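Encoded as structure tokens, here's the structure I'll be asking about.
Here the complex is missing one protein chain, while the rest keep their positions.
Right after this comes chain A.
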Amino acid sequence: MKPRTAALAWPVSATYAGLAVVLVVVMAMSLTLGYRIYSLDQVYRALFAFDGTDTSVIIANLRLPRAVVAPMVGAALGIAGVLVQTLSRNRIASPDTLGLNAGASLFVVMASSVLGVSSLMGLSFAAALGALGAALLVFGIAATAGGLSPLRIVLIGVTFAGLGHSVVEVVLTTNEAQMQQLLFWLSGAFVDRPLALAANGAPFMIVGGLVALVLSRALDALQADDSTAASLGVPLFIVRGAAFLSVSLLTGASVAMAGPVGFVGLVVPHAARWLVGLRHSRQIVAAALIGAIYATAADVAARFVIYPIEAPVGAVTAVVGGAMLLILLKRRAA
């Protein structure tokens, strides 16, 4: 099948600039639109000339964190998706179809309710560890079973994810958690996340993203096959290890911030490749921007699909992602 791409019809910098503009627009929408609709003027006053009115309080305490957390999580999951798809040479792989999201949320839930970890830093570490564990497990199984087909790896990953969800459910129910909490750790949401959480997750994401960018040349070589990459002088083991670390940091931080928001990492890399082509240095930047836009837009949409009640954003992304997976399968992309 011919790769359909809009890549290079215009300079890459123009694409980035366009995406950045769109991102600013959706973030502004995230601040203004919702159960109540505020004007940009009110938003400006709440953020830069805080006057203590109810409106300002709501915008600063409820809307702003969402408008910050959503793009961060989206960007992190987008980059993680690009890395996972390259590492597994599998176009339907993503942090959630390989069970990484579920591993991260399982470890967070375990750490907080079994081990009593309560510091944000500790929980972020637990999440990254969970993502890493799940990644090693799934790829390890694939390797020991003699190179499983992309489809089979994804089936294994999805099964792991289901297993993780069941254990999360047992742990949470035995700790008498509320339904709200259960839904959060099973599907993810951007509601009611304190800004401190974003500040805490940011270093993980920045390190993860930088590692990904540093690896981009090696990942280009890895895209073909192992022997080609090796003959180009790529230290396979180191690159893979570093990439896994980056994926784990990115996925772990985003799960610690927002729970397992589904299928973002599956959808975004396809859009990124379509826009900027296969080179990883470009794919990664584009995936970060597109992921940020996508998650923020999904968060805004979640406020309106069943207005006046708010839907979990994970449900919105799962519907889009599930449809996307069906299209990819139909086209035999994997």
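In the analysis below, contacts are C-beta pairs under 8 Å (C-beta built on N, C-alpha and C of every residue); 3 or more make two chains touch, one makes a residue touch a chain; residues count from 1.
The definition used in the following text is that contacts and distances are computed from a predicted model.
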{"item": "Which of \"Tol-Pal system protein TolQ\", \"Cytochrome c oxidase subunit 2\", \"Penicillin-binding protein 2\" or \"Iron ABC transporter permease\" matches, in UniProt, the chain that is not displayed", "value": "\"Iron ABC transporter permease\""}
{"item": "Full-complex contact with the absent chain, from A:14, A:40, A:57 or A:151", "value": "A:151"}
{"item": "Touch with the omitted chain, as defined above, among A:183, A:207 or A:236", "value": "A:183"}
{"item": "Residue in contact with the excluded chain [from A:196, A:210 or A:306]", "value": "A:306"}
{"item": "Contact residue for the chain not shown (choose from A:39, A:61, A:119 or A:173)", "value": "A:173"}
{"item": "Interface residues of chain A (partner: the chain not displayed)", "value": "92, 141, 145-146, 148-149, 151-152, 154-156, 158-160, 162-163, 165-167, 169-170, 173-174, 176, 179, 182-183, 186-187, 262-263, 305-306, 309-312, 314-316, 318-319, 321-323, 325-326, 329-330, 332"}
